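The structure under discussion is supplied below as structure tokens; questions concerning it will follow.
A protein chain is absent from this complex, but the other protein chains hold their places.
Up next, chain A:
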């Protein structure tokens, strides 16, 4: 790089007047080469709902993890948490885009992320809980990624080629997320008396929301019959085994918790969220909504 040309690329003319260049992460289409037609016999509305469920989980947790940037205990962990958030954001973008395509609404990822009201979000409540301290974040990330990895592993065989492709990419990412959370759970559990307490308190805060991860929604039931979706109830055994293993290494006991209540059986997958969620969305959507005609 010479002293004179640091700016070289900036003022270049853009082919066909296209001023939107593609630099940085995630610009190559991760789904290129994947057949995106919806296979016959699959209910498009259900498929769209299912993509929103899995996409919203990732989007909302990415938003929460992003809050750690500039607030973590060590730079290496700030990088790691940002990296996890970035992976989840990438998954969310593919899933939201798929939802907007198959439901026929033509809404893109941003219309879905920034212009849907709270009750149209389909994420589980676990991901919207305030980040708390690092012990809570580790507990939430361990619970979520253990569940999601078990789900994605099965989803790689989905009858929907897009879901299968998204899952195949995401499996590698979420395996790292689970590993990161598990290592920290062991360090905290086996570290000091105080860190063990914080980990325990973290589990006590998030585990009541774990039940929802394994409660199948009618959409999941129907799509599972068609080989598109995974029955979340089937993930529980793997989840328990992994969590027990990590807790044993961490010398931690899993607190006995009562699952948090639902609203007449309805929870996150039906658009019923916690009181925290509205604030998360208000922040996330504020700028996009301030000028709906704008291009970013």
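To be clear about the criterion, a residue touches a chain if its C-beta (ideal position, glycine included) is under 8 Å from a C-beta of that chain, and two chains touch if they have at least 3 such contacts; residues count from 1.
Simple rule for what comes next: contacts and distances are computed from a predicted model.
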Per UniProt, and picking from "NADH-quinone oxidoreductase subunit C", "Ring-1,2-phenylacetyl-CoA epoxidase subunit PaaA", "ABC-type quaternary amine transporter" or "Peptide/nickel transport system permease protein", the hidden chain is "Ring-1,2-phenylacetyl-CoA epoxidase subunit PaaA"
From A:34, A:86, A:168 or A:234, the answer for touching the chain not displayed is A:86
Among A:46, A:109 or A:128, contact with the omitted chain is made only by A:109
Had the left-out chain been drawn, it would touch chain A at residues 1-3, 6-7, 9-11, 19-21, 23-26, 59, 63, 66-67, 69-79, 82-83, 85-86, 89-90, 92-93, 96, 109-110, 113-114, 133-134, 183, 186-188, 190-192, 194-195, 198, 283-284, 286-288, 291, 293-296
